[in-house]
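The complex appears here minus one protein chain, its other protein chains still in place.
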Amino acid sequence: MTKNKKKIINDPVYGFINIPANIIYDVISHPYFQRLRRIKQLGLSDYVYPGATHTRFEHVVGATHLMHSALDVLKFKKIKISKDERYGAMLAILMHDLGHGPYSHTLEGFFAQGISHEDISLLFMEKINEDLDGRISVGIEIFKNKYERHFLHSLVSGQLDMDRLDYLRRDSFFSGVSEGVIGSDRIIKMLNVKDNELVVEEKGIYSVEKFLIARRIMYWQVYLHKTVVAAELMLLKILERAREIIQNREIFTTPALHYFLKNKITRIHFTDSEIALKQFAILDDSDILASLKQWSSDEDKVLSMLCKRLLDRDLFKLEIQMQPFDETMISDITKKTAEHFHLSEHDVRYFVFSDKISNKAYTTDRASGINILLKNGELRDIAQASDISNITTLSETVKKYVLIYPKEIESQRIRS
Amino acid sequence: MTKNKKKIINDPVYGFINIPANIIYDVISHPYFQRLRRIKQLGLSDYVYPGATHTRFEHVVGATHLMHSALDVLKFKKIKISKDERYGAMLAILMHDLGHGPYSHTLEGFFAQGISHEDISLLFMEKINEDLDGRISVGIEIFKNKYERHFLHSLVSGQLDMDRLDYLRRDSFFSGVSEGVIGSDRIIKMLNVKDNELVVEEKGIYSVEKFLIARRIMYWQVYLHKTVVAAELMLLKILERAREIIQNREIFTTPALHYFLKNKITRIHFTDSEIALKQFAILDDSDILASLKQWSSDEDKVLSMLCKRLLDRDLFKLEIQMQPFDETMISDITKKTAEHFHLSEHDVRYFVFSDKISNKAYTTDRASGINILLKNGELRDIAQASDISNITTLSETVKKYVLIYPKEIESQRIRS
Amino acid sequence: MTKNKKKIINDPVYGFINIPANIIYDVISHPYFQRLRRIKQLGLSDYVYPGATHTRFEHVVGATHLMHSALDVLKFKKIKISKDERYGAMLAILMHDLGHGPYSHTLEGFFAQGISHEDISLLFMEKINEDLDGRISVGIEIFKNKYERHFLHSLVSGQLDMDRLDYLRRDSFFSGVSEGVIGSDRIIKMLNVKDNELVVEEKGIYSVEKFLIARRIMYWQVYLHKTVVAAELMLLKILERAREIIQNREIFTTPALHYFLKNKITRIHFTDSEIALKQFAILDDSDILASLKQWSSDEDKVLSMLCKRLLDRDLFKLEIQMQPFDETMISDITKKTAEHFHLSEHDVRYFVFSDKISNKAYTTDRASGINILLKNGELRDIAQASDISNITTLSETVKKYVLIYPKEIESQRIRS
Partner (left out) sequence: MTKNKKKIINDPVYGFINIPANIIYDVISHPYFQRLRRIKQLGLSDYVYPGATHTRFEHVVGATHLMHSALDVLKFKKIKISKDERYGAMLAILMHDLGHGPYSHTLEGFFAQGISHEDISLLFMEKINEDLDGRISVGIEIFKNKYERHFLHSLVSGQLDMDRLDYLRRDSFFSGVSEGVIGSDRIIKMLNVKDNELVVEEKGIYSVEKFLIARRIMYWQVYLHKTVVAAELMLLKILERAREIIQNREIFTTPALHYFLKNKITRIHFTDSEIALKQFAILDDSDILASLKQWSSDEDKVLSMLCKRLLDRDLFKLEIQMQPFDETMISDITKKTAEHFHLSEHDVRYFVFSDKISNKAYTTDRASGINILLKNGELRDIAQASDISNITTLSETVKKYVLIYPKEIESQRIRS
């Protein structure tokens, strides 16, 4: 009684997506995977782009679809890829985001210390592999970059991986920021493999340039939009406050969230027992929202005000600049805020704070550049191949400083 | 210090949406309105169409944008519309969905009896009107159909209102079901007013036909898709079970949900005190999800199994037909299910049940037909004006019967 | 030295189109095929829809792409299709429009009598087959419906063939009439073969309904749009006048057009010698336009006025109704026109004339209905399977009467 699991998924971005193999279907059906339906891809970005409510579930299914296309292109170009490798690469991209928690880019590091979302992804994969009798082992190898054919890993995680190609296009689509649209079809058509490395054929240079520019636009227009960052940092402060309170007094939370607030969870909790992972597997956006709503009428003024303002989108003011903010100015604003809201020196730090933001999450920890395969057969880095001299600056980490404080203080402020 | 509230909202469906007046902005900023960000437009439809995670917030902002266009078209055709009427009509459509609760089409009637979501919308509007010093009174009049210029109400609620024009297009966009796409631009261009009634000019007939067909496709392909209905009915059973349990034993719920589970809430609770409305204003999708996750490990087997299966998308089988299901067959399946899962006669009803579904929610309670304004100045109903003889059957309520039971029973079943 | 002819064509409608085999490439490269680049798909429709300048070339390449998809779907559903059949079906659709001349829907029958464009397509195919050493024979068999597997022919020419699926979508795309958009992807996904016949699976019913409605919208909104018809009938009158003049006096024409104006060409000229076919192979839109421009300053007042007005889009008035026009009215208008322009009784017939138009070109001569494959395995015609009772009226030939006369006469006219 083997069920035919060749399914079709309707996707607004690509149209129909085929599930080409039972193993793909089985992973999608796994509870750890279904959980991604309950985690929005872009956290609080829908506060600025109301359409951007899409989930990590859609993203990874989309990225898997692009992987399918990319492998077809390579096959067409006579690169031999076995069935195991084919499904392995698709599984690796399908599962690469399993370890994300709610509002991940903001809250990564809050729930557990010393363990990245990639580490957690891997723990989930290993669990799923147990449940599926080791059928996804090749996928895990590729994900871990232990598989000998390195270009497969580059398709999962690299400067031009299917992750990025999907999220730029998808985030663009749902946010309505058309500048982020990239010609993922064309980039994929230009992929090739040379000496076991993923390369882009020469005539794809322009598309790669456009991709880099589009990514840059998406950082500053969507991912790191001032209002989005303000909302996300408020959320972080809320959870820090809740954690502070809960050490002394119980407040309403969902049980899974309670676990991560009450205890100081580190890598060891994930690796030495299964409890942390099990609790993490339960956690999603609804834990945060359901708790926030309750906290908005909590007796703790700091907690309740922050929650109420975040829920009602009555956000704090955010200033942004390339240099650190002047300490005198910060303490001036802090003092005014403390007075205005009758807050102690300790508590006012939840209302006024400075932070650094960067596009790091999107750019670093990915080893190499983008290799262009010239018509004469040579390889050249995009930095040399493009005649935009500093094209690679587009990939660099840009750090900016932000200062956050209640809007009420703004009008009182004397600009220095 | 009057703030300029002329804002622009990025919408993936229409591009840029202008907020043309402070009063529109003020309503959007109200907490009762912001709450709509936390309620998905299509409930559990994203179980079939993963992109369909858009919210009621986006929908009503989009519908208000269409209203803006429609009023511009009428103005171009020399229909006099005052500023108050203009903003009134926009406010009416903006607020018409305020009374929706989480998973509304399924759960309407579950939280409170004897009161519709339109009634609750009105209660919310009146509260907002108090907060805004009566500045939205004309909008409320138009919503209630008490305003003398009847065509304005028809634009809010009628056979061709801006609500429908937006949701068909938007649901189509996010689900990826291109058959639901309608030429809302063209229909709007064809609108006119004759004798105080909204009419469509003759050359718009084909577009109206296409609109009716597209709506029909969306019912059966999206809104009433088998899998979606199965998931939604499972959700309803879950909440019924939780309500049953909670009368005797406390289980984890968010406080707002607790209020509606523990108590039997009716219209009078909404109208005679403010508590019900306040609790309802807190309720959103996250209350349901956060509770479901906890219940999936509850000691009550019925509750936990239903929750686990719904969360993991391991749904019950749903059969659908035009006639009621045969009683013998139902009791046969019921018996087998009870045996298989060791359930009592009472409890098995949560696993096997029949129900009626219809497209009623989308078609009825809207007074009149669609009037076509012929070139010679006469009015004719679309039923006469179209040469598809029974075009109006497309608007009729279609009732179908569904039978739901665990998939495990399927293979045991002897088909009659 | 075998050249790799696997090419990719950029198509704005479908994105990238693969040319999967050398034989497809060879046919596309043939001069008879390249000629289709010079014939617009929609004749004078760009007078109303300026974007609709796409050519027959693009259309047939697009239809071939859909054929490719459809055959993939059938293969996925375990219908055995050999390589010869695969390419045969693709070639048949690729070449099915070879016999179209310039402004085909209007001028069909003008250049040659007793021979249809399908007949001419076949003659061209046979020539190409000679040039390609018989490699397209299977394609010709399928085109002629002589091939035993009948469903292949149905994909080329039937109620739901790839021709229609492409032209509706493409004409919609280029004209900007979004109501004509069809979900061709979904229809193709629903195709199947039962007893050697092409069928649509039950859940495709709604898409088929939408397709029929969309087709109807395209007839009346684009193909038979009043202004388009007026322009096309003026073009026909121009060529009739030119033919009349050229019997007595030489006027400027391109040589190929001259051949068809000066001589009375019938089927026998095509079949018994090669001259007619050769001349026809030269003829395209540019012959018409180049001649018209010259004629617009011809000494013959009828010819020059008609040409000048058509070129400048200063079109005659067109009235349309379901019944024949009243003879008295026509003769009244005729008389007034003759007076106003000082025209003889003979010549005025080029300025005032009545005609019939119908959607015939799009609907008839295609044998059968659309078969729906019910879930229980039975076949049913869409007419029975759809619950829109008279859905098939959408496919019927509708005849309308038009009356054309100069706008100058309009104001003088007393309406009866």
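As written, the chains take the letters A, B and C, and residue 1 is the first residue of each chain.
By our rule, contacts are C-beta pairs under 8 Å (C-beta built on N, C-alpha and C of every residue); 3 or more make two chains touch, one makes a residue touch a chain.
Just so you know, these numbers come straight off a predicted model, no measurement behind them.
> Considering the complete complex, identify which of A:D185, A:E232, A:D287 or A:D347 is in touch with the unshown chain.
That would be A:D185, which touches the missing chain.
> Considering the whole complex, which of A:A21, A:I217 or A:M329 touches the chain not shown?
Looking across A:A21, A:I217 or A:M329, the contact with the absent chain belongs to A:I217.
> Suppose we count only contacts with the excluded chain; which residues of chain A make the list?
177-179, 181-183, 185-186, 206-207, 209-210, 213-214, 216-217, 220-221, 387-390, 393-394
> Tell me which stretches of chain B touch the chain missing from the display.
6, 8, 15-16, 76, 185-186, 189
> Take the complete complex as the reference. Which residues in chain C touch the chain that isn't displayed?
1, 9-13, 15, 29, 31, 34, 37-38, 40, 46-51, 53-55, 57-58, 61, 173-177, 252, 254-256, 282, 284-290, 293-294, 311-314, 411
To be clear about the criterion, only the chains that are shown with their structure count from here on.
> Interface overlap for chain A and chain B, more than half of numbers shared or less than half: same or different?
The interface is built from the same residue numbers on each side, given that over half of them are used by both copies.
> Can you compute the centre-to-centre distance for chain B and chain C, using the mean CA position of each chain? Integer Å is fine.
Roughly 43 Å, centre to centre.
> So how far apart, in whole Å, are chain A and chain C when each is placed at the average of its C-alpha atoms?
51
> For chain A, write out the residues touching at least two other chains, lowest number first.
Residues 15 of chain A each touch two or more of the other chains.
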